[in-house]
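For this view, one protein chain was removed and the others were kept in their places.
Lettered A and B in written order, each chain numbered from 1.
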Amino acid sequence: MSFLLSCPNCGPRDVNEFAYAGEVTSRPAERPSVRELATYVHFRRNVAGVQQEWWFHRFGCETWFRAERDTRTNAVLATEAAHAEPDGQAAPAEAAVPDVPAV
Amino acid sequence: MSRDFLAVELAPADGFEPRWRSPLERALRDAPPGIRDLSRTGKLHVHGDVGAPPGVEVVRVAPDRALVLCAAADVERVRGELGERVVDMSAALAGLEVRGERLMRRLADLDLDALPAAGAVAHVPATVLRDGDAFRIFFPQEYADHVGAVVLDAAAGLA
Partner (left out) sequence: MRLPPSPEERIDRSRTVTFFFEGEPIEAYAGDTIGSALFAAGRRVFSRSFKYHRPRGLLCCSGHCPNCLMQVDGAPSVRVCTAPVREGTRVRSQNVLGSLDRDLLAVVDKVGGPFTPVGFYYRTMIRPRRAWPYYERFLRRVAGLGTIDKHARRSSRFDTEHRRAEVLVIGGGPSGLDAARAAARDGRRVVLVDEGLALDAQLPREDGFETIAPARAIGIYEGGLVPVDAGDVLLRFRAERVVVASGAIEQPLLFPGNDLVGVLLPSAVRRLTRLWSLRPGERAVVITADDRGLAAAEDLRRAGTSVARVVDLRTTQPAQMAARGSHGRVRSVSVDGDSVDCDVLVMSGGSQPAYSLLAQAGARVEYDGTRGIFVPRDLPPHVEAVGSAAGEGARGAAAVPAASYRGTESGGRCFVCICEDVTDKDVKRAIAEGFDSIELAKRYTTVTMGPCQGRLCHLPSIRLYARETRAEEATIGTTTARPPWAPVRLGLLAGRGHEPAKRTSLHHRHKELGAQMMWTGEWRRPHSYGDVAAEVRAVHEGVGVIDVSTLGKLLVSGPDAVSFLERLYPNRFGDLKPGRIRYAVLGTDAGRIMDDGTIGRLSERDFYVTTTSTGAETVLAWFEWWNAVWGYDVSVDNVTGALAALNVAGPRSRALLARLTELDVSPDGFGYLDAREARVAGVPCLLLRIGFVGELGYELHFPSPYAEYLWDTLLERGADAGIRPFGLEPQRILRLEKAHVIVGQDTDSESNALDANMSWLVKFDKDDFVGKWALEHVRERGPRERLVGFEMANGTVPPEGGQIVVDGLPAGRVTSARWSDAVGKAIGLAWVPPALADEDSRIEIRVDGRLEPALVRLRPFFDPDDERLRA
C-alpha cells in the first residue's frame, strides 16, 4: 500500500504515516439487546466499494479524522476532521490489545 | 498540586545539584559539524487558541493544538503567558539540527517546501522546522539513540 491520505491538518501523506481503525460504526444510543450489542461490536459491512473509515495521523498531528475510501481501488474520495457527536452515533471500534506483556 | 514535576530548568536546592543530561549527548558524541543538539530548547504543548508572546515560535499542529518553542530560560515566563492549557514538553522532546536538503530527504518523506510540519522522521513521529538550509527536528526523546544513529549514518552516506 502506498496511497496518499489527505490529513485535514497536515495535507497529503503516505498512508504509512497513519493508523487505520476500520469502518465508522454506530454506537447504540440506548442500552442495546445482546444481538444489537454483538452487531455493533463485531459486525462490519466490509463493502467492496466506498466506505466511511476512521484514520489517525499517528506520525503527524495525532488527530482522528474520517475518510471516504473505495476499498477496491484505495482511492480516497474525501477526508474530514472528526466532529463531536456527544449523543454518540459514530464510535470507535475494538482497539488492539497490546500483544506484548506489559507492566 | 501543580505540574512542577515537568519543569526542566532547576536551580540547585537543599544542597543538591541536579545535573541535566541531553538524551542526544551520547548519540551525537561523534557528530560531524552541521549536526547540533537542540534538546535543551524550551517546548510547550498548547491547547486551544494560541497567542504568540515575544521570543517564541509557534508550530500549529492542529486547529486546537500547537507546539511552542522558546529559549530554555524563558519556559516559565512563556508558560505563564500562554494561559492554562499548557504542558511543558521540554523534557519529552529531543531536538537536533541538520543541514542540507539532501540529508533531510534521506530522513523523511516530507515536503521540505511546506515546513514546519509534523510527520515521520527516521520512522518516528517528529515536528520539523526549516530555516534555509538548516532543519530542526523535534521528536520523542526515548528515540534519541535511534534517531541520532540514523542521522549520523545518513550523513556519513553523503560525506
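The definition used in the following text is that a residue touches a chain if its C-beta (ideal position, glycine included) is under 8 Å from a C-beta of that chain, and two chains touch if they have at least 3 such contacts.
Being a predicted model, the structure only gives us computed values, none of them experimental.
Listed by label, the shown chains that the missing chain touches in the whole complex are A, B. Residue-level contact of subunit A with the missing chain is found at 1-4, 14-15, 19, 21, 27-28, 31-32, 34, 37, 40-42, 54, 56, 58, 62-64, 74, 82-86, 88, 90-92, 94-103.
Not every partner is drawn; the one left out touches subunit B at residues 1-8, 10, 12-23, 26, 39, 45, 47, 85, 87-93, 102, 105-106, 108-111, 122-124, 140-146, 149-150, 153-154, 157.
Following the convention adopted for this analysis, only the chains that are shown with their structure count from here on.
By the touch criterion stated above, subunit B contacts subunit A in their complex at residues 61-63, 65, 109, 111, 114, 117-120, 124-126. Remark: subunit A residues 9-11, 13-14, 16-17, 57-63, 81 touch subunit B in the complex.
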